[in-house]
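Of the protein chains in this complex, one is absent; all others appear in place.
Note that the chains are named A and B in the order they appear, and that numbering of residues resets to 1 at the start of each chain.
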Amino acid sequence: MLELASISKSFGGLKVLDHVSLKVPQGAIFGLIGPNGAGKTTVFNLITGLIPPTSGTITFDGTDLAGLAPHRITRLGIARTFQNIRIFNEMSLLENVLVGRHRHINYGVAEMLFSLPRYRAQEEAARARALELLGWVGLAGKAGEIADTLSYGEQRRLEIARALATEPRLLLLDEPVAGMNPAEKTELMSAVRAINARGYTIFLIEHDMRFVMGLCERVAVLNFGRIITCDKPEAVRNNHDVIEAYLGRDDEADTRETA
Amino acid sequence: MDAFLLWFDEFWAVYSNLILTLGINALLALSIWLTLACGLLALANAAFMGIGAYAGALATMNYDSPFALSLVVAMAAPSLVALAIGVPVLRLGGVYLAMATLGFGEVVRVVILNTESITGGALGLNGIPQQTQWWHVALALAIVVFMLARLHRSKTGRAFEAIKVDETAAGLMGIDLRAHKLLAFVLGAAIAGLAGALNAHLTFFIGPQEYGFDRGVEILTMAILGGIGSLIGPVIGAFFLTLLPELLRGLADFRLIVNGLILVSVVLFLPNGLWDPARIRNWFGARR
Partner (left out) sequence: MLAQQLVNALSLGSVYALFALGFTLIFGVLGVINLAHGAVFMVGAYAALQAVVLAGLPIWAALIVAFLVSGLFGLVIDILVLSPLRKRHAPHLIPMIATIGVAIVLNSAVQGIFGADNLRFPPGVVPDEAIEAGGLHITAVEIGIILLTFAIMVLLLLGLRRTSIGKALRAVAESPKAAALLGIDVEGLLRKTSFLAAALGGAAGVMISLYSNAVYPLMGQPMLHKGIAVIILGGMGDIRGALIGGLFLGFAEVFAVAYIGSTMRDAVAFGLLFLILLVRPTGLFGKASERKA
(Lines give C-alpha, C1' and ligand atoms only; values in the text may rest on other atoms or scores of the structure.)
Protein backbone atom coordinates (compact mmCIF):
# COMPACT_ATOMS: atom_id res chain seq x y z
CA MET A 1 0.00 0.00 0.00
CA LEU A 2 2.70 2.43 1.07
CA GLU A 3 6.15 1.99 -0.30
CA LEU A 4 9.33 3.89 0.50
CA ALA A 5 12.04 3.14 -2.03
CA SER A 6 15.59 4.03 -1.11
CA ILE A 7 14.69 7.21 0.74
CA SER A 8 17.52 9.42 1.98
CA LYS A 9 17.28 12.69 3.86
CA SER A 10 20.01 15.06 4.95
CA PHE A 11 19.68 18.17 7.05
CA GLY A 12 22.64 20.37 6.32
CA GLY A 13 25.47 17.87 6.21
CA LEU A 14 23.78 15.47 8.57
CA LYS A 15 22.43 12.33 6.98
CA VAL A 16 19.31 11.43 8.94
CA LEU A 17 17.95 8.72 6.67
CA ASP A 18 20.11 6.58 4.49
CA HIS A 19 18.47 4.58 1.70
CA VAL A 20 15.46 3.55 3.71
CA SER A 21 13.13 1.12 1.97
CA LEU A 22 9.88 -0.03 3.51
CA LYS A 23 6.65 -1.64 2.43
CA VAL A 24 3.54 -1.25 4.51
CA PRO A 25 1.05 -3.88 3.34
CA GLN A 26 -2.66 -3.16 3.08
CA GLY A 27 -4.62 -3.93 6.22
CA ALA A 28 -1.60 -4.40 8.45
CA ILE A 29 -0.50 -2.89 11.71
CA PHE A 30 3.06 -2.05 10.89
CA GLY A 31 5.55 -0.84 13.47
CA LEU A 32 8.70 1.20 13.19
CA ILE A 33 11.01 1.20 16.18
CA GLY A 34 14.50 2.38 16.86
CA PRO A 35 16.57 4.36 19.34
CA ASN A 36 15.88 8.05 19.79
CA GLY A 37 17.36 10.10 17.02
CA ALA A 38 17.22 7.22 14.58
CA GLY A 39 15.05 9.29 12.24
CA LYS A 40 11.64 7.78 12.82
CA THR A 41 9.61 10.98 12.92
CA THR A 42 11.49 12.16 9.85
CA VAL A 43 10.02 9.17 8.02
CA PHE A 44 6.51 10.38 8.90
CA ASN A 45 7.35 13.95 7.97
CA LEU A 46 8.51 12.74 4.56
CA ILE A 47 5.44 10.59 3.97
CA THR A 48 3.06 13.43 4.84
CA GLY A 49 4.90 15.91 2.65
CA LEU A 50 6.05 18.25 5.41
CA ILE A 51 9.61 17.96 4.14
CA PRO A 52 10.92 16.68 0.81
CA PRO A 53 13.28 13.71 0.64
CA THR A 54 16.83 14.29 -0.58
CA SER A 55 16.49 11.26 -2.81
CA GLY A 56 14.26 8.24 -3.27
CA THR A 57 10.55 7.87 -3.93
CA ILE A 58 7.47 7.33 -1.83
CA THR A 59 4.41 5.80 -3.45
CA PHE A 60 0.98 5.31 -2.00
CA ASP A 61 -1.26 2.87 -3.86
CA GLY A 62 0.89 3.47 -6.89
CA THR A 63 0.75 7.27 -6.68
CA ASP A 64 4.09 9.03 -6.41
CA LEU A 65 3.91 11.46 -3.49
CA ALA A 66 6.87 13.56 -4.63
CA GLY A 67 6.19 17.29 -4.51
CA LEU A 68 2.63 16.99 -3.25
CA ALA A 69 1.53 19.49 -0.61
CA PRO A 70 0.55 17.97 2.75
CA HIS A 71 -3.15 18.59 2.20
CA ARG A 72 -3.03 16.71 -1.11
CA ILE A 73 -1.41 13.75 0.55
CA THR A 74 -4.08 13.81 3.22
CA ARG A 75 -6.72 13.80 0.51
CA LEU A 76 -5.13 10.71 -1.02
CA GLY A 77 -5.90 8.90 2.21
CA ILE A 78 -3.01 9.28 4.65
CA ALA A 79 -3.56 10.81 8.08
CA ARG A 80 -1.26 11.13 11.06
CA THR A 81 -0.88 12.09 14.68
CA PHE A 82 2.08 13.89 16.22
CA GLN A 83 4.67 12.91 18.76
CA ASN A 84 4.23 16.29 20.45
CA ILE A 85 0.47 16.58 20.42
CA ARG A 86 -0.91 19.21 18.06
CA ILE A 87 -4.60 19.53 18.71
CA PHE A 88 -6.50 22.80 18.29
CA ASN A 89 -6.44 23.81 21.93
CA GLU A 90 -9.22 26.34 22.13
CA MET A 91 -11.76 24.42 20.09
CA SER A 92 -14.13 21.85 21.50
CA LEU A 93 -13.43 18.18 20.87
CA LEU A 94 -16.25 18.09 18.37
CA GLU A 95 -14.86 21.08 16.48
CA ASN A 96 -11.43 19.50 16.42
CA VAL A 97 -12.83 16.45 14.70
CA LEU A 98 -15.01 18.56 12.43
CA VAL A 99 -11.89 20.29 11.13
CA GLY A 100 -10.75 16.86 10.05
CA ARG A 101 -14.03 16.43 8.16
CA HIS A 102 -13.21 19.52 6.08
CA ARG A 103 -12.93 17.72 2.76
CA HIS A 104 -16.02 15.64 3.32
CA ILE A 105 -18.39 18.52 3.90
CA ASN A 106 -19.71 19.88 0.65
CA TYR A 107 -21.88 22.92 0.23
CA GLY A 108 -21.88 26.09 -1.81
CA VAL A 109 -21.61 29.67 -0.69
CA ALA A 110 -25.33 30.36 -1.00
CA GLU A 111 -26.20 27.20 0.89
CA MET A 112 -23.88 28.24 3.67
CA LEU A 113 -25.10 31.83 3.83
CA PHE A 114 -28.77 31.01 4.00
CA SER A 115 -28.52 27.78 5.92
CA LEU A 116 -30.23 25.86 3.14
CA PRO A 117 -31.21 22.19 3.59
CA ARG A 118 -28.05 20.84 1.99
CA TYR A 119 -25.88 22.91 4.34
CA ARG A 120 -27.78 21.69 7.35
CA ALA A 121 -27.77 18.09 6.19
CA GLN A 122 -24.04 18.16 5.50
CA GLU A 123 -23.17 19.78 8.81
CA GLU A 124 -25.45 17.37 10.61
CA ALA A 125 -23.88 14.37 8.92
CA ALA A 126 -20.39 15.63 9.72
CA ARG A 127 -21.39 16.11 13.33
CA ALA A 128 -22.80 12.60 13.53
CA ARG A 129 -19.66 11.11 12.03
CA ALA A 130 -17.45 13.18 14.32
CA LEU A 131 -19.34 11.93 17.36
CA GLU A 132 -19.04 8.37 16.10
CA LEU A 133 -15.28 8.75 15.71
CA LEU A 134 -14.98 10.27 19.17
CA GLY A 135 -16.82 7.17 20.35
CA TRP A 136 -14.20 4.93 18.78
CA VAL A 137 -11.55 6.46 21.03
CA GLY A 138 -13.83 6.68 24.04
CA LEU A 139 -14.31 10.45 24.07
CA ALA A 140 -17.91 10.80 22.89
CA GLY A 141 -19.00 11.91 26.35
CA LYS A 142 -16.69 14.91 26.26
CA ALA A 143 -17.53 16.17 22.77
CA GLY A 144 -18.53 19.64 23.96
CA GLU A 145 -15.50 20.25 26.17
CA ILE A 146 -12.58 22.46 25.23
CA ALA A 147 -9.66 20.35 24.04
CA ASP A 148 -7.21 22.17 26.27
CA THR A 149 -8.86 20.76 29.40
CA LEU A 150 -8.19 17.12 28.43
CA SER A 151 -5.54 14.94 30.01
CA TYR A 152 -2.46 14.00 28.04
CA GLY A 153 -3.76 10.57 27.13
CA GLU A 154 -7.12 11.95 26.12
CA GLN A 155 -5.47 14.50 23.85
CA ARG A 156 -3.60 11.71 22.09
CA ARG A 157 -6.86 9.86 21.55
CA LEU A 158 -8.51 13.04 20.29
CA GLU A 159 -5.73 13.35 17.75
CA ILE A 160 -6.48 9.86 16.50
CA ALA A 161 -10.18 10.67 16.12
CA ARG A 162 -9.32 13.87 14.30
CA ALA A 163 -6.98 12.01 11.95
CA LEU A 164 -9.66 9.39 11.27
CA ALA A 165 -12.07 12.18 10.37
CA THR A 166 -10.14 12.81 7.17
CA GLU A 167 -11.25 9.28 6.12
CA PRO A 168 -7.77 7.92 5.58
CA ARG A 169 -6.94 4.43 4.44
CA LEU A 170 -3.56 4.64 6.11
CA LEU A 171 -3.20 5.99 9.63
CA LEU A 172 0.23 7.04 10.88
CA LEU A 173 0.59 7.12 14.66
CA ASP A 174 3.66 8.86 16.08
CA GLU A 175 4.32 7.45 19.55
CA PRO A 176 0.64 7.03 20.41
CA VAL A 177 1.18 5.85 24.00
CA ALA A 178 3.94 8.25 25.04
CA GLY A 179 3.07 9.70 28.43
CA MET A 180 0.22 7.27 29.09
CA ASN A 181 -0.14 5.10 32.16
CA PRO A 182 -0.35 1.28 31.79
CA ALA A 183 -4.13 1.19 31.99
CA GLU A 184 -4.46 3.83 29.28
CA LYS A 185 -1.95 1.94 27.14
CA THR A 186 -3.95 -1.26 27.33
CA GLU A 187 -7.09 0.66 26.49
CA LEU A 188 -5.47 2.32 23.49
CA MET A 189 -4.09 -1.00 22.31
CA SER A 190 -7.57 -2.41 21.99
CA ALA A 191 -8.81 0.81 20.40
CA VAL A 192 -6.07 0.62 17.76
CA ARG A 193 -6.85 -3.04 17.15
CA ALA A 194 -10.52 -2.19 16.71
CA ILE A 195 -9.68 0.59 14.25
CA ASN A 196 -7.50 -1.80 12.31
CA ALA A 197 -10.32 -4.33 12.28
CA ARG A 198 -12.51 -1.74 10.58
CA GLY A 199 -10.17 -1.85 7.62
CA TYR A 200 -7.68 0.92 8.35
CA THR A 201 -4.05 0.18 7.69
CA ILE A 202 -1.91 1.39 10.58
CA PHE A 203 1.73 2.42 10.59
CA LEU A 204 3.05 3.35 14.00
CA ILE A 205 6.22 4.56 15.63
CA GLU A 206 6.62 3.62 19.23
CA HIS A 207 9.13 3.20 22.00
CA ASP A 208 7.00 1.02 24.18
CA MET A 209 8.13 -2.49 23.23
CA ARG A 210 5.23 -4.26 24.86
CA PHE A 211 2.84 -2.10 22.85
CA VAL A 212 4.64 -2.64 19.56
CA MET A 213 5.25 -6.33 19.98
CA GLY A 214 1.71 -6.95 21.13
CA LEU A 215 0.10 -5.07 18.31
CA CYS A 216 2.16 -5.20 15.15
CA GLU A 217 2.27 -7.90 12.53
CA ARG A 218 5.54 -6.62 11.17
CA VAL A 219 8.17 -4.43 12.75
CA ALA A 220 10.96 -2.52 11.08
CA VAL A 221 13.95 -1.30 13.06
CA LEU A 222 15.65 1.95 12.22
CA ASN A 223 19.09 2.71 13.58
CA PHE A 224 21.24 5.68 12.61
CA GLY A 225 19.09 6.28 9.56
CA ARG A 226 19.21 2.72 8.26
CA ILE A 227 16.72 -0.08 8.37
CA ILE A 228 18.53 -2.93 10.07
CA THR A 229 15.72 -5.43 9.91
CA CYS A 230 12.06 -5.81 9.03
CA ASP A 231 10.33 -8.92 10.25
CA LYS A 232 7.75 -10.50 12.54
CA PRO A 233 7.90 -9.26 16.15
CA GLU A 234 9.39 -12.47 17.56
CA ALA A 235 12.13 -12.52 14.97
CA VAL A 236 12.91 -8.86 15.56
CA ARG A 237 13.10 -9.42 19.29
CA ASN A 238 15.76 -12.06 18.83
CA ASN A 239 17.67 -10.29 16.09
CA HIS A 240 21.28 -9.80 17.04
CA ASP A 241 21.65 -6.39 15.36
CA VAL A 242 18.56 -5.09 17.05
CA ILE A 243 19.74 -6.08 20.50
CA GLU A 244 23.05 -4.47 19.71
CA ALA A 245 21.41 -1.27 18.57
CA TYR A 246 19.38 -0.96 21.73
CA LEU A 247 22.09 -1.96 24.16
CA GLY A 248 24.86 -0.07 22.48
CA ARG A 249 22.57 2.87 22.21
CA ASP A 250 24.07 6.30 22.10
CA ASP A 251 22.18 8.70 24.31
CA GLU A 252 23.73 11.80 22.86
CA ALA A 253 21.44 11.56 19.90
CA ASP A 254 18.36 11.77 22.07
CA THR A 255 17.48 15.36 21.47
CA ARG A 256 18.06 15.38 17.77
CA GLU A 257 14.71 14.09 16.73
CA THR A 258 11.88 16.57 16.67
CA ALA A 259 8.58 16.59 14.85
CA MET B 1 -43.05 64.81 18.65
CA ASP B 2 -42.19 67.92 16.72
CA ALA B 3 -39.74 68.86 19.38
CA PHE B 4 -38.09 65.50 19.03
CA LEU B 5 -37.91 65.78 15.28
CA LEU B 6 -36.36 69.18 15.62
CA TRP B 7 -33.86 67.86 18.11
CA PHE B 8 -33.11 64.92 15.89
CA ASP B 9 -32.55 67.13 12.87
CA GLU B 10 -30.06 69.17 14.80
CA PHE B 11 -28.39 66.12 16.23
CA TRP B 12 -28.16 64.54 12.81
CA ALA B 13 -26.80 67.70 11.25
CA VAL B 14 -23.98 67.73 13.77
CA TYR B 15 -23.27 64.05 14.15
CA SER B 16 -24.29 62.34 10.90
CA ASN B 17 -20.73 62.30 9.65
CA LEU B 18 -19.45 60.81 12.87
CA ILE B 19 -22.13 58.14 12.89
CA LEU B 20 -21.45 57.15 9.30
CA THR B 21 -17.75 57.07 10.08
CA LEU B 22 -18.51 54.65 12.91
CA GLY B 23 -20.06 52.27 10.44
CA ILE B 24 -17.29 52.61 7.91
CA ASN B 25 -14.62 52.07 10.54
CA ALA B 26 -16.47 49.00 11.76
CA LEU B 27 -16.31 47.64 8.20
CA LEU B 28 -12.58 48.31 8.12
CA ALA B 29 -12.02 46.58 11.45
CA LEU B 30 -13.97 43.58 10.18
CA SER B 31 -11.89 43.52 7.00
CA ILE B 32 -8.71 42.98 8.98
CA TRP B 33 -10.44 40.65 11.41
CA LEU B 34 -10.84 38.18 8.54
CA THR B 35 -7.11 37.82 8.03
CA LEU B 36 -6.38 37.92 11.74
CA ALA B 37 -8.91 35.12 12.27
CA CYS B 38 -6.82 33.11 9.82
CA GLY B 39 -3.66 33.88 11.78
CA LEU B 40 -2.34 36.28 9.17
CA LEU B 41 -0.74 39.49 10.40
CA ALA B 42 -1.43 41.34 7.16
CA LEU B 43 -1.53 45.12 7.32
CA ALA B 44 -2.50 46.02 3.77
CA ASN B 45 -6.09 47.00 4.53
CA ALA B 46 -5.52 50.75 4.36
CA ALA B 47 -4.04 50.26 0.93
CA PHE B 48 -7.02 48.15 -0.15
CA MET B 49 -9.34 50.79 1.26
CA GLY B 50 -7.52 53.38 -0.83
CA ILE B 51 -7.67 51.30 -3.98
CA GLY B 52 -11.40 50.81 -3.42
CA ALA B 53 -11.95 54.50 -2.71
CA TYR B 54 -10.15 55.59 -5.85
CA ALA B 55 -11.68 52.90 -8.05
CA GLY B 56 -15.19 53.70 -6.82
CA ALA B 57 -14.77 57.47 -7.02
CA LEU B 58 -13.25 57.31 -10.50
CA ALA B 59 -16.04 55.05 -11.70
CA THR B 60 -18.61 57.53 -10.45
CA MET B 61 -16.83 60.66 -11.65
CA ASN B 62 -15.39 59.58 -14.99
CA TYR B 63 -17.89 57.00 -16.13
CA ASP B 64 -21.09 58.20 -14.47
CA SER B 65 -21.51 54.73 -13.07
CA PRO B 66 -24.51 54.25 -10.77
CA PHE B 67 -23.58 54.12 -7.09
CA ALA B 68 -24.20 50.41 -6.75
CA LEU B 69 -21.91 49.66 -9.66
CA SER B 70 -19.23 51.97 -8.25
CA LEU B 71 -19.35 49.97 -5.04
CA VAL B 72 -18.94 46.73 -6.96
CA VAL B 73 -15.95 48.18 -8.78
CA ALA B 74 -14.57 49.34 -5.45
CA MET B 75 -14.73 45.80 -4.14
CA ALA B 76 -13.42 44.14 -7.25
CA ALA B 77 -10.34 46.30 -7.75
CA PRO B 78 -8.65 45.66 -4.40
CA SER B 79 -9.66 42.00 -4.57
CA LEU B 80 -7.76 41.61 -7.81
CA VAL B 81 -4.73 43.35 -6.38
CA ALA B 82 -4.94 41.16 -3.29
CA LEU B 83 -5.08 38.09 -5.49
CA ALA B 84 -1.95 39.19 -7.35
CA ILE B 85 0.20 40.09 -4.36
CA GLY B 86 -1.27 37.46 -2.06
CA VAL B 87 0.49 34.58 -3.77
CA PRO B 88 4.06 35.71 -3.08
CA VAL B 89 3.47 37.69 0.10
CA LEU B 90 1.38 35.15 1.99
CA ARG B 91 4.33 32.78 1.94
CA LEU B 92 5.73 34.94 4.73
CA GLY B 93 4.75 34.31 8.31
CA GLY B 94 4.35 36.31 11.48
CA VAL B 95 5.88 39.78 11.74
CA TYR B 96 7.55 39.37 8.38
CA LEU B 97 4.17 39.38 6.71
CA ALA B 98 3.21 42.45 8.72
CA MET B 99 6.33 44.23 7.59
CA ALA B 100 5.91 43.24 3.96
CA THR B 101 2.28 44.35 3.83
CA LEU B 102 3.19 47.67 5.46
CA GLY B 103 5.74 48.06 2.69
CA PHE B 104 3.06 47.26 0.12
CA GLY B 105 0.87 49.98 1.62
CA GLU B 106 3.63 52.51 1.04
CA VAL B 107 3.97 51.30 -2.53
CA VAL B 108 0.27 51.93 -3.15
CA ARG B 109 0.48 55.40 -1.66
CA VAL B 110 3.43 56.25 -3.86
CA VAL B 111 1.71 54.86 -6.95
CA ILE B 112 -1.33 57.05 -6.29
CA LEU B 113 0.96 60.04 -5.81
CA ASN B 114 2.68 59.43 -9.09
CA THR B 115 -0.28 58.77 -11.36
CA GLU B 116 -1.47 62.34 -11.33
CA SER B 117 -3.36 62.21 -14.61
CA ILE B 118 -5.70 59.61 -13.14
CA THR B 119 -5.68 60.10 -9.40
CA GLY B 120 -4.83 63.77 -9.10
CA GLY B 121 -1.59 62.86 -7.32
CA ALA B 122 -0.94 64.66 -4.07
CA LEU B 123 -3.91 66.96 -4.66
CA GLY B 124 -6.29 64.03 -4.48
CA LEU B 125 -9.71 63.74 -6.05
CA ASN B 126 -12.10 66.59 -5.49
CA GLY B 127 -15.82 66.84 -5.97
CA ILE B 128 -16.86 63.23 -5.52
CA PRO B 129 -20.67 63.17 -5.52
CA GLN B 130 -21.93 62.67 -1.98
CA GLN B 131 -24.04 59.64 -2.62
CA THR B 132 -23.52 57.68 0.59
CA GLN B 133 -26.69 57.67 2.67
CA TRP B 134 -26.85 56.48 6.24
CA TRP B 135 -28.75 53.39 5.24
CA HIS B 136 -26.10 52.42 2.69
CA VAL B 137 -23.58 52.18 5.48
CA ALA B 138 -26.01 50.43 7.82
CA LEU B 139 -26.98 47.94 5.14
CA ALA B 140 -23.37 47.28 4.14
CA LEU B 141 -22.40 46.69 7.76
CA ALA B 142 -25.39 44.41 8.34
CA ILE B 143 -24.67 42.34 5.25
CA VAL B 144 -20.97 42.04 6.02
CA VAL B 145 -21.61 41.06 9.64
CA PHE B 146 -24.21 38.53 8.56
CA MET B 147 -21.96 36.97 5.94
CA LEU B 148 -18.95 36.85 8.22
CA ALA B 149 -21.01 35.33 11.01
CA ARG B 150 -22.22 32.59 8.67
CA LEU B 151 -18.73 32.08 7.34
CA HIS B 152 -17.33 31.87 10.86
CA ARG B 153 -19.69 29.01 11.68
CA SER B 154 -19.07 27.09 8.47
CA LYS B 155 -16.35 24.65 7.54
CA THR B 156 -14.36 27.54 6.09
CA GLY B 157 -14.49 29.37 9.42
CA ARG B 158 -13.30 26.25 11.20
CA ALA B 159 -10.50 25.90 8.67
CA PHE B 160 -9.45 29.52 9.29
CA GLU B 161 -9.31 28.92 13.00
CA ALA B 162 -7.38 25.70 12.57
CA ILE B 163 -4.84 27.50 10.39
CA LYS B 164 -4.54 30.22 13.01
CA VAL B 165 -3.84 27.75 15.79
CA ASP B 166 -1.54 25.33 13.97
CA GLU B 167 -0.83 25.61 10.27
CA THR B 168 0.93 22.30 9.95
CA ALA B 169 -1.81 20.36 11.67
CA ALA B 170 -4.44 22.18 9.61
CA GLY B 171 -2.70 21.25 6.37
CA LEU B 172 -2.67 17.62 7.43
CA MET B 173 -6.42 17.81 7.94
CA GLY B 174 -6.67 18.19 4.18
CA ILE B 175 -7.11 21.97 4.33
CA ASP B 176 -5.55 23.82 1.43
CA LEU B 177 -3.54 26.41 3.35
CA ARG B 178 -2.68 28.68 0.47
CA ALA B 179 -6.22 28.79 -0.89
CA HIS B 180 -7.72 29.60 2.49
CA LYS B 181 -5.19 32.29 3.31
CA LEU B 182 -5.74 33.82 -0.09
CA LEU B 183 -9.49 33.69 0.42
CA ALA B 184 -9.23 35.53 3.74
CA PHE B 185 -6.86 38.07 2.23
CA VAL B 186 -9.04 38.72 -0.83
CA LEU B 187 -12.32 38.90 1.09
CA GLY B 188 -10.70 41.30 3.53
CA ALA B 189 -9.54 43.43 0.61
CA ALA B 190 -13.07 43.50 -0.84
CA ILE B 191 -14.58 44.65 2.45
CA ALA B 192 -11.88 47.30 2.87
CA GLY B 193 -12.56 48.47 -0.68
CA LEU B 194 -16.27 48.73 0.04
CA ALA B 195 -15.54 50.80 3.13
CA GLY B 196 -13.21 52.98 1.09
CA ALA B 197 -15.81 53.73 -1.56
CA LEU B 198 -18.54 54.42 0.99
CA ASN B 199 -16.17 56.81 2.70
CA ALA B 200 -15.11 58.47 -0.57
CA HIS B 201 -18.73 59.14 -1.53
CA LEU B 202 -19.28 60.68 1.88
CA THR B 203 -16.32 62.98 2.27
CA PHE B 204 -16.36 64.70 -1.14
CA PHE B 205 -12.56 64.59 -1.25
CA ILE B 206 -9.94 61.84 -1.06
CA GLY B 207 -6.16 62.05 -1.06
CA PRO B 208 -3.30 59.54 -0.92
CA GLN B 209 -2.31 60.49 2.62
CA GLU B 210 -5.56 59.10 3.99
CA TYR B 211 -4.62 55.55 3.05
CA GLY B 212 -1.08 55.46 4.33
CA PHE B 213 0.72 53.87 7.16
CA ASP B 214 -1.23 55.62 9.92
CA ARG B 215 -4.57 54.45 8.63
CA GLY B 216 -3.31 50.91 8.28
CA VAL B 217 -2.18 50.87 11.85
CA GLU B 218 -5.44 52.47 12.99
CA ILE B 219 -7.46 49.71 11.33
CA LEU B 220 -5.40 47.04 13.03
CA THR B 221 -5.70 48.84 16.34
CA MET B 222 -9.48 48.92 16.12
CA ALA B 223 -9.66 45.17 15.60
CA ILE B 224 -7.13 44.18 18.24
CA LEU B 225 -8.41 46.68 20.77
CA GLY B 226 -11.93 45.36 20.40
CA GLY B 227 -10.79 41.76 20.53
CA ILE B 228 -10.55 39.32 17.66
CA GLY B 229 -12.16 36.37 19.39
CA SER B 230 -15.49 37.15 17.82
CA LEU B 231 -17.12 39.44 15.29
CA ILE B 232 -18.41 41.78 17.97
CA GLY B 233 -14.92 42.74 19.12
CA PRO B 234 -13.76 44.58 15.98
CA VAL B 235 -17.06 46.48 15.77
CA ILE B 236 -16.75 47.59 19.39
CA GLY B 237 -13.09 48.46 18.86
CA ALA B 238 -14.00 50.59 15.85
CA PHE B 239 -16.69 52.41 17.79
CA PHE B 240 -14.39 52.93 20.75
CA LEU B 241 -11.49 54.28 18.76
CA THR B 242 -13.72 56.52 16.64
CA LEU B 243 -15.59 57.96 19.60
CA LEU B 244 -12.65 58.31 21.95
CA PRO B 245 -11.26 61.54 20.49
CA GLU B 246 -14.79 62.99 20.52
CA LEU B 247 -15.33 62.02 24.14
CA LEU B 248 -11.99 63.49 25.12
CA ARG B 249 -12.70 66.76 23.38
CA GLY B 250 -13.05 68.56 26.73
CA LEU B 251 -9.41 67.80 27.50
CA ALA B 252 -8.30 70.07 24.67
CA ASP B 253 -4.52 69.86 24.37
CA PHE B 254 -4.16 66.74 26.44
CA ARG B 255 -6.62 64.87 24.30
CA LEU B 256 -4.12 62.96 22.24
CA ILE B 257 -1.92 62.15 25.20
CA VAL B 258 -4.84 60.61 27.05
CA ASN B 259 -5.87 58.86 23.86
CA GLY B 260 -2.44 57.27 23.63
CA LEU B 261 -2.39 56.34 27.29
CA ILE B 262 -5.77 54.64 27.02
CA LEU B 263 -4.53 52.69 24.02
CA VAL B 264 -1.47 51.46 25.90
CA SER B 265 -3.55 50.64 28.98
CA VAL B 266 -6.07 48.57 27.07
CA VAL B 267 -3.28 46.59 25.45
CA LEU B 268 -1.56 46.09 28.79
CA PHE B 269 -4.52 45.31 30.99
CA LEU B 270 -7.10 43.71 28.69
CA PRO B 271 -5.16 40.96 26.94
CA ASN B 272 -8.07 39.79 24.80
CA GLY B 273 -9.39 43.21 23.95
CA LEU B 274 -12.46 45.08 25.09
CA TRP B 275 -14.90 42.37 24.06
CA ASP B 276 -13.78 39.25 25.83
CA PRO B 277 -16.68 36.89 26.53
CA ALA B 278 -14.72 34.83 29.05
CA ARG B 279 -13.90 37.87 31.15
CA ILE B 280 -17.44 39.16 30.99
CA ARG B 281 -18.71 35.78 32.17
CA ASN B 282 -16.30 35.94 35.07
CA TRP B 283 -17.57 39.35 36.07
CA PHE B 284 -21.00 37.91 36.51
CA GLY B 285 -19.63 35.05 38.51
CA ALA B 286 -20.86 32.48 36.05
CA ARG B 287 -18.53 29.65 35.27
CA ARG B 288 -18.24 27.52 32.24
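In this text, a residue touches a chain if its C-beta (ideal position, glycine included) is under 8 Å from a C-beta of that chain, and two chains touch if they have at least 3 such contacts.
Being a predicted model, the structure only gives us computed values, none of them experimental.
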item: Contact set of the excluded chain (shown chains only); value: B
item: Residue touching the undisplayed chain, where the options are B:Leu6, B:Val110, B:Ala138 or B:Leu247; value: B:Val110
item: Hidden partner chain, touching residue among B:Val89, B:Ala190 or B:Leu274; value: B:Val89
item: Among B:Tyr63, B:Phe204 or B:Phe254, the residue in touch with the chain that has been omitted; value: B:Phe254
item: Touching residues (missing chain, whole complex) on chain B; value: 41, 85, 88-89, 91-96, 98-100, 102-104, 106-107, 110-111, 113-114, 212-214, 217, 220-221, 224-225, 253-257, 259-264, 267-268, 271
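Here is the rule we go by: only the chains that are shown with their structure count from here on.
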item: Footprint of chain B on chain A - complex, ascending; value: 48, 50, 69-71, 74-75, 79-80, 82, 86-91, 95, 98-103, 105, 107, 112-113, 115, 119, 123, 126, 162, 165-166
item: List of chain B residues in touch with chain A within their complex; value: 146-147, 150-151, 154-156, 158-159, 161-162, 165-166, 168-178
